[in-house]
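A single protein chain has been omitted from the complex, and every remaining protein chain is retained in its original position.
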Amino acid sequence: MTVDSAKLVRMAEQIAANLAYTDDVPLVAARVADHLNRFWDPRMRHALVEIANGEADRLSPVLKAAVARLRGIIGEPAA
Amino acid sequence: MKRCKVRDMNLYYRVGAERDLGTPAANGNPAANGGAGAAPTVNVRIDGRPIAVPEGTSVMRAAGLAGASVPRLCATEDLAAFGSCRLCLVAIEGRKGYPASCTTLVEEGMVVHTQTPRLAELRRNVMELYISDHPLDCLTCAANGDCELQDMAGAVGLRTVRYGYDGAHHLDKPKDESAPYFSFDPAKCIVCSRCVRACEEQQGTYALTINGRGFESEVIASQNEAFIDSECVSCGACVKACPTATLIEKSVIEQGQPESAVVTTCAYCGVGCSFRAEMQGDQLVRMVPNRDGHANHGHSCVKGRFAFGYATHGDRITTPLVRNSIEDEWRPVGWDEAIRTAAERLKAIQARYGRKSIGGVTSSRCTNEEVYVVQKFIRAAAGNNNVDTCARVCHSPTGYGLKTTLGESSGTQNFDSVMQADVIVVIGANPTEAHPVFASAMKRRLRQGAGLIVVDPRAIDLVQSPHVRADHHLQLKPGANVAIINALAHTVIDEGLEDEAFIRARCDMAAYRIWRAFISEARNSPEATAEATGVPAAQVRAAARLYAQAGNGAIYYGLGVTEHSQGSTMVMGIANLAMATGNLGRPGVGVNPLRGQNNVQGACDMGSFPHELAGYRHLSDESTRRLFEAEWQVALDVEPGYRIPNMFDAAIDGEFKGLYVQGEDFAQSDPDTQHVYAALSAMECVIVQDLFLNETAKFAHIFLPGCSFLEKDGTFTNAERRISPVRKVIDPLAGMDEWDITCRLSTAMGYQMHYAHPSEIMDEIARLTPTFRGVSYAKLAELGSIQWPCRDEASAGTPLMHVDQFVRGKGYFAPTPYVPTEERANARYPLLLTTGRVLSQYNVGAQTRRTDTVAYHSEDQLEIHPADAEVRGIVDGSWVGLKSRAGETVLRAAVTERVLPGVLYTTFHHPESGANVITTDNSDWATNCPEYKVTAVQAYPVSKPSQWQEMFRRFTATQQQLSEQALSEV
Amino acid sequence: MRDDAIVEAARGIVERLGALEGALLPILHAVQDEFGYLPPACVPVIAKGLNLSRAEVQGVISFYPLFRAKPPGRRVVAICRAEACQAMGGAALEAHAKSALGIGFGETSADGEVTLEPVYCLGNCACPPSVTVDGVLHARVDAQRFDELIGR
Partner (left out) sequence: MSVEAFVPADFTACALGADEVAAAVAVAPGVEVRRTGSRGLYWLEPLVEVATDAGRIGFGPLDAASASALFGDGPPDAGHPRCLGLVEELPWLKAQSRLTMARVGVIEPLSVAQYKAHGGFQGLDRARALTSAAIVETVTEAGLRGRGGAAFPTGIKWRTVLEAEGDPKYIVCNADEGDSGTFADRMIMESDPFSLIEGMLIAGLAVGADCGYIYCRAEYPLAIDTLAAAIRLAEGAGYLNDFRLELRKGAGAYICGEETSLLESLEGKRGVIRYRPPLPAIKGLFGQPTVVNNVISLASVPAILARGSDHYRSFGVGRSTGTLTVQLAGNVRRGGLFEVPFGKPLRWVVEDLGGGTASGRPIKAVQAGGPLGAYIPPRHFDTALDYESFQAIDAMIGHGGLVVFDEAADLGALARYAFEFCAEESCGKCTPCRIGAVRGVEVVDRIRRGEAAADNRVLLRDLCRTMIDGSLCGLGGMAPLPVLSVMAHFADEL
């Protein structure tokens, strides 16, 4: 999914913000990654990984750390 | 063998007349028996027959139970004894005179005679008085055959009226036919006050009264005005209560008396009222609330009671339609062609764009069985997990939040539990409009003295209405929910009001300690959050004390909680507060989502979320997946699929091309309409299965005509996890069961799905879902309804959850940081718009707008505070332009102090209102439930509709043209 | 009187008396003392103030004979119809009053001058027949005395 990657980042950052009840970045990142793994279609996770790889500055430190923990993508990629 | 069983069940549910024992059961309250201890038994002798009944039982009821029916007119089981008609007088040995059996309670050893010569004479003489002021038009009276006055005249043997008929009378009084569904004929009124009492006791509206007194006593609505103009909310309780033809359904006047009845479940809101669909042959005459209904105890609202005319409305599409593009005319086709075309197109899309390029959406309006087969179709036939349910846009945060904290994605209580609540907290819900029958129960409890805290940006009726006044109305700014729930929880901890013993025994202490430290932070105090919430700290603290020290504190919430960017956080915050105060696991307490639609709970239970299977089990759970794979004989994708908004984004992105939509109308109900339009327009095959060519169908390529709830067998699961039977009252107008459409589509796609009857689908659900293990149609027929979990065949269900331990083991306190929504007011969009519903309309209005309830609400209006209106030159009733970051629309202004300055409110029942043209694509962080409840807008006076509305009208006209041929052929 | 003035006055009365237990009758009395009757426009205000429905307030107003739905004449004349007064010619007095004023009970003379009302016992039973004019009691009233009282 490439259109509106801004929206994808915004949604991911919302997850990060809402799970960030503490300053413990690794802990929050782990929770964010778990959430994305459980609820996001792998294509969306994949797109996020691509953003992290290409334009990492668009992501907050927590989200960056979370993306690093995303599960390997299973299933076929988007056409 | 199985089929035979099914037929038996069909016979079973065609039922006879409702039994009425004249007075309520001994506890006096149909909804008060949850957990109440059994009353001691009293032995009496009635007409020589000994009988033992609970203490507090009336002589009339005891007589009825003993098989002796005492004549009566003012008494009914639905209402407290009144003692006015004086037909039910009996003789009691050792007592002077003739006590009324309805108001006299049994006493040990009492000897009662219900029939003596003197009683017969007395009753006849009383009846003679009644008939001396009653029209003698029995043969042409609409109530002929269903008139208690007529029955009683027969029962007491009245043969002559010695007073003649030239005395004073009320026979010339004019009828009031102003209400859309019933007429009021005061000439036939016997002043039993049953209507007035029903309006007060059952409905809690108090719209009726007796005007004047003595012989001049007359039933009136409000200040002696037409029913339509009065406080009447048309719930029908008075009509049901009326023993004569005074208050009677217009459908009965037009059609005559029904001759049979089928018990079924209402398809409107999440209360899930049980109704008797009363029939003449295959014609539905009226819907009457079922006294044995466990959710509604014989009560109803205007929608369930009366608004069923859409089922046979001329707009119903009863032939499948096909077209190549949305610029084409619709072409009526046979079922086979329609199914084949749909399957071919979906397969072609998959072949071209990949397995994951199609998906399906299930409807919370449909039965569990119908929902189940759709998600099975997507997972097994389409081979992906792109299945979501329309609960996405309402209660997905409930599923997430309650699963996380308590371990189960459902409300904790049965409805009757409210009768034991000492303090009721209503957050972001408007029960009197959206869940009226439950609201009536709640109001009954409030009248008994329970405390009430309302958390809502708007002064809903519960804040103040007859005999109800909130102790605290925390009138917060839209978007500040989490701030206020944190402030309430902070107060509980800060003031030492937590239930330590409960927390220690029932909750995860490590999580609790983390949460406790978090919530104790100063930023969560009422003082620190006051600016964000707009609610004075002292009021928040007072409310927290009231709830925490209530004894039984019960929280009820609705879409005002979930439909926010922090919907899931708020749900968890509510659960935290309940756990911290020990308000879980017994009657009268709990965390209770009020589900918007009839089967939101069921649609979620059935595994129609993209990440989980039936019973809220994540796809990643190996054993669950294996279980389904074995039953379905297919390999399942382990990764979550798209949610509805993801589907739209992916469609615009060009990678999502085909959608099977079961009874859901995104084009009206989902936010950011123009975005939805773009997404739908980008797809190559949109299949809509619905009753009507709805807004979404304007973008569809294949239309499969669905069934109204009157045309189906199945089950709905209401907001209290109650699985209730839906029964076929009439045959499907389009000749095809909805579950069968899906099965055929699946089979045509290459995955065989065959069931003989929905009961077989339920059997499969029960095999695969531990919480449904004991559920079967046979048991539903026997028990009437079942609240899940029902873990084995012996179980009768579970009214209360988490009684001994939480479903997840230990209750989990989830930290809930307040993250303000990005949707904020600023100089350009200085006002915050929030949305809600009205009683007489239902969601997108597809059904209710096609009934006579439009008489009550013919357009959506914009509520605006007088101060905001004045500075903008907006007056009551004038047109207001409304502009947000997403779009622009025009609504009529209703200037009112119900909303605070800075806050606007509207409903969304009419598509041309375009409420969702202005809502944004902002959504809940955890579930993507749209943030309908907060949109920053500007408002200004205008003289003509918005551009979007002009476009909408043109588009609608075009689509109407394209469907005209199809409709005329039908 | 204009409806908004009525609403304003009624709101003040409700604020003053609303906290009483069972405040409705005292409030209705106070409103009637203010306006001479109970204007329909006061009903929603009272209903809201007491958390009642409009129907309930209407039901109460209509139950009590002393609460008037319409403005009375400039003077209200009430004649006792009870037995003690009948024992001393009450029925004849009643007939005289009706013919002298040309109106029946519950009616107001065409010139708006006098409203004639029945009353059932004034506690003046030792010196009947009894009549009140604007609440002032008169004892042993015969036809001639009645004419004097109403100034005819």
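Note that the chains take the letters A, B and C in the order they are written out, and that residue 1 is the start of every chain.
In this text, a contact is a pair of C-beta atoms (placed from the backbone, for glycine too) under 8 Å apart; a residue touches a chain by one contact, two chains touch by 3 or more.
None of these values were measured; they are calculated from a predicted model.
Novice: If you put the missing chain back into the full complex, which of the shown chains would it touch?
Specialist: B, C
Novice: With the full complex in mind, choose from B:G16, B:P117, B:P174 or B:G214 the residue touching the hidden chain.
Specialist: For the chain that is not drawn, the touching residue is B:G214.
Novice: Of the residues in chain C, which ones touch the absent chain?
Specialist: Against the left-out chain, chain C lists 20-26, 28-29, 50, 56, 59-60, 63-67, 82-88, 91, 118-128, 130, 135, 137-140.
Novice: Could you please point out the chain B residues that touch the chain left off the display?
Specialist: Interface with the chain not displayed, on the chain B side: 81-86, 89, 97-98, 100, 103, 105, 118, 122, 125-126, 129-130, 132-133, 162-163, 167-168, 190-191, 193, 209-210, 212-217.
Following the convention adopted for this analysis, only the chains that are shown with their structure count from here on.
Novice: If you average the CA atoms of chain B and of chain C, how far apart do the two points sit, in angstrom?
Specialist: 49
Novice: Nearest whole angstrom, what separates the Cα centre of chain A from the Cα centre of chain C?
Specialist: Averaging C-alpha atoms per chain gives centres 78 Å apart.
Novice: Between chain A and chain B, tell me the centre distance in angstrom, where each centre is the average of that chain's C-alpha atoms.
Specialist: Chain centroid spacing, chain A to chain B, equals 37 Å.
Novice: What are the residue numbers in chain B that touch two or more other chains?
Specialist: Within chain B, no residue contacts more than one other chain.
Novice: By the touch rule stated above, which residues of chain C touch at least two different other chains?
Specialist: Residues of chain C never touch two or more of the other chains.
Novice: In the complex, go through chain A and note every residue touching chain B.
Specialist: Residues 1-4, 7, 10-11, 14-15, 17-18, 20-22, 35, 38-44, 73-76, 78-79 of chain A touch chain B in their complex.
Novice: Report the residues of chain B in contact with chain A in the complex, numbered from low to high.
Specialist: It is residues 353-357, 385-386, 518, 565-566, 568-569, 610-611, 618, 620, 637-643, 646, 649-650, 652-655, 815-817, 819, 822, 921, 923, 925-928 of chain B that touch chain A.
Novice: In the complex formed with chain B, which residues of chain C make contact?
Specialist: So the residues of chain C touching chain B come out as 40, 43, 47-48, 51-56, 58-59, 62-63.
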